[in-house]
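What follows is a short report on a single structure.
The other protein chains are all here in position, but one chain of the complex has been omitted.
Right, chain A next:
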């Protein structure tokens, strides 16, 4: 499988990374080089194997449904580029 400029643009859009036309063109051979290399995995017969889900077998733990921390609004907001009235502020979403 290989990508073209349109695919690179689509993937960059999904990843929310702005790219210029020049960057998109430069990325086509770069990504195809890597994708061509990982393509060799297709030759492995995996018909009898389940995909791995955990490297070390473990069971997900449940904890008691209790509040363990809270009341730290100002700490949560401390690193925000823009915080207003106790909220994260973003550009207008609805016109």
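Assume contacts are C-beta pairs under 8 Å (C-beta built on N, C-alpha and C of every residue); 3 or more make two chains touch, one makes a residue touch a chain; residues count from 1.
Criterion: contacts and distances are computed from a predicted model.
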For this session: Determine which name in "Glutamyl-tRNA(Gln) amidotransferase subunit A", "Amino acid/amide ABC transporter membrane protein 2, HAAT family", "Iron complex transport system ATP-binding protein" or "ATP phosphoribosyltransferase regulatory subunit" the UniProt entry assigns to the undisplayed chain of the complex.
Result: "Glutamyl-tRNA(Gln) amidotransferase subunit A"
Problem set entry | Hidden partner chain, residues of chain A it touches | 1, 3, 7-8, 11-19, 27, 30-31, 33-35, 37-42, 44, 46, 49-56, 58, 60-61, 63, 72, 75-76, 78-82, 88, 90-93
